[in-house]
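With one protein chain removed, the remaining protein chains of the complex are shown where they sit.
Chain naming follows the written order as A and B, and within any one chain the residues start at number 1.
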Amino acid sequence: MEPLLPYVAELNLVDHHCHGVLRDDVDRTGFEEMLTQADVVSPWGTSLFDSSVGLAVRRWCAPLLDLPPHAPADEYVARRRSLGAAEVNRAFLVASGITTFLVDDGLVPERLVGPSVFTGSREHGVIRLERLAEEVIIEGATGFPDRVRRALERAPAVAAKSIAAYRVGLALSGRRPTDAEVVAAGERWLAAGGGRCADEVLSRFLVWEALERGLPVQFHVGYGDRDLALHRADPSLLSDLLRATEPLGVPVMLLHNYPFHRGAGYLAQVFPHVFVDLGLATHSVGHQASRLLAEALEIVPFGKFLFSTDAFGLAEFYHLGALFFRRALSDFLLAGLRRHAFAEADAVRVAHLIGSENARRAYRLD
Amino acid sequence: MEPLLPYVAELNLVDHHCHGVLRDDVDRTGFEEMLTQADVVSPWGTSLFDSSVGLAVRRWCAPLLDLPPHAPADEYVARRRSLGAAEVNRAFLVASGITTFLVDDGLVPERLVGPSVFTGSREHGVIRLERLAEEVIIEGATGFPDRVRRALERAPAVAAKSIAAYRVGLALSGRRPTDAEVVAAGERWLAAGGGRCADEVLSRFLVWEALERGLPVQFHVGYGDRDLALHRADPSLLSDLLRATEPLGVPVMLLHNYPFHRGAGYLAQVFPHVFVDLGLATHSVGHQASRLLAEALEIVPFGKFLFSTDAFGLAEFYHLGALFFRRALSDFLLAGLRRHAFAEADAVRVAHLIGSENARRAYRLD
Partner (left out) sequence: MEPLLPYVAELNLVDHHCHGVLRDDVDRTGFEEMLTQADVVSPWGTSLFDSSVGLAVRRWCAPLLDLPPHAPADEYVARRRSLGAAEVNRAFLVASGITTFLVDDGLVPERLVGPSVFTGSREHGVIRLERLAEEVIIEGATGFPDRVRRALERAPAVAAKSIAAYRVGLALSGRRPTDAEVVAAGERWLAAGGGRCADEVLSRFLVWEALERGLPVQFHVGYGDRDLALHRADPSLLSDLLRATEPLGVPVMLLHNYPFHRGAGYLAQVFPHVFVDLGLATHSVGHQASRLLAEALEIVPFGKFLFSTDAFGLAEFYHLGALFFRRALSDFLLAGLRRHAFAEADAVRVAHLIGSENARRAYRLD
């Protein structure tokens, strides 16, 4: 295996989209259920350790728990439990070399805790728009738009996150809804019994309001858990909304994107406010991340690509996300250097843009 | 070229989806018309031997007919005819190292014969659902649902096959149709003159009935002959049906999948009962199969990927499908071993899962 380029190995990464890590220990079933996007371990498949990410855990995470590389899955989970969640979380978070985290804590917050607890790193909040709406609608549809606005203004967050892909798909209209339309949608929602926010008008409204308040909006795009249909999570479906929101001059981030990462790169090229990443896929595909990142970097301007892990629950994902990202970025740059496609100074510059500078600029972190 | 890993070279493959081979000889035009998914040799293109699969036939099949590698196409076809179909079929089927075949014999059965005739291998039937419906509807729409059920129960098959992709596209509703809806659809069909079964309600009905009877259902997905529109053969369109049929606990197999193989891998990851393969594409892309299989294995659990050739008519496809599959799997595993991504024991285990064990488990072959 090639050595990592030193300026990639040493990057202080900004993880612009991740979640918290588990407070408590998990057993083997619990671990496997968090290892992929599958909710359960299928009786028809074999262990989910039989996967790119499962093999990667045994190879690259085991040594950090003082086990040999490729330790068996049962030994790995047992060792993890014997060390305890706090020690495990600390080990993987420190190893990641991530120094700034943007954390979406909107999913099962009662089981999770922010990564900075273990590392003292900088941590910024990302507010989940649908969750906010679900909290605000409880007081009724009348006044809902203004209550959402006030909540966004008060939110201790540097960005907002939309999971429209899961709720209504990404084919959002470009038209900004009126307050009357939003109230009507809120009334329909309540009349249907409330619960999850799954309404195209509301998804759109939330995005517009966040952007109007200067909050960059992150969209879940592409694959994720089974609640979505992949063809409705194609980033191209956002084209109308991206065209309409461009004049606001506030960044929109397309997260994950697999397997639409090439199409996402197109959007980042043609829309001034659009950024993309390859989170989730980077650690999920394990040692194949190099090919994937190379594809993702084909047409995207290097000033528009971000690093993220999308780590959720298992602290291993911070370590693996950073590890495979560094490996893939180093491989990409080395291949270019070998072909004399660019000079070393360019490689250094691109590494820093993607590893941290783009995120600092886009989220105004400094 | 790298040597094949011995445990890949020696796999006794289960081909979980293929068709029969030609009973009779073909001339050059007839051969070319079966070489790709094109019905005819275009006057605007050149010979279809100018293709990945055409070059592969000349390279890898010619020596089995005692011709030099890269023998000219005319010589190849002439030699093939002089040997006779039976000898040719035997040569390629034996060379494939496939020991178990699941055969869909629903397409031009009068011209084809099952592969086991030439090798004495195990052969299991796959019943084609639309063909079954076309036979059963002849007795009328009244009672059609029950006649379909009885036919499925009697079918000497280990699986059923749906070509909904060709007939109505894969955007099947998740809702199980009532018998009244099925009878009404049958009446519409007969009123329109019968013929090919091309009705979304009926496609859905057939799949539900097969699964209810414990028959795994294979879906044609992705590219195939010109009767389909590729965007309607995207496996993601099956999401609702997959979600709805999951509680039945019976496997669903997504066949071929190219160029949606990454999206198919997502479905196999998140739905416990979904399996995928890369048949047809494996031999069609020839020496490029290694990159393709690597992509297909990015996020799919290794317990959910199957080997198939989708060989149809030309026995060469059994040989090439197995050859390029072994090459691609060996390349995938070697690349991982070189990067220390997994241990050799893992590589051996993954090879056996994909080469035969997953199919044996999913179809309960043992």
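Note that a contact is a pair of C-beta atoms (placed from the backbone, for glycine too) under 8 Å apart; a residue touches a chain by one contact, two chains touch by 3 or more.
All figures in this text were calculated on a predicted structure; none of them were measured in a lab.
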Omitted-chain contact residue, chosen from B:Phe205, B:Tyr258, B:Phe325 or B:Phe342: B:Tyr258
Contact with the hidden chain (one of B:Arg176, B:Arg291 or B:Arg360): B:Arg291
Of B:Pro6, B:Pro69, B:Gly84 or B:Gly140, the one touching the omitted chain in the full complex: B:Pro69
Given A:Leu237, A:Leu255, A:Ala289 or A:Leu314, the one touching the chain that is not displayed: A:Leu237
Touch residues of subunit A, complete complex, unshown partner: 234, 236-237, 239-240, 243, 249, 251, 262-263, 266-267, 269-273, 275, 294-295, 297-304, 335-336, 338-343, 346, 349-350, 353, 361-362
Interface with the undisplayed chain - residues on subunit B: 1, 36-40, 42-48, 50-52, 55-56, 58-59, 69-70, 223, 225-226, 229-231, 258-259, 281, 284-288, 291-292
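Going forward, only the chains that are shown with their structure count from here on.
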Centre-of-Cα separation between subunit B and subunit A, whole angstrom: 36
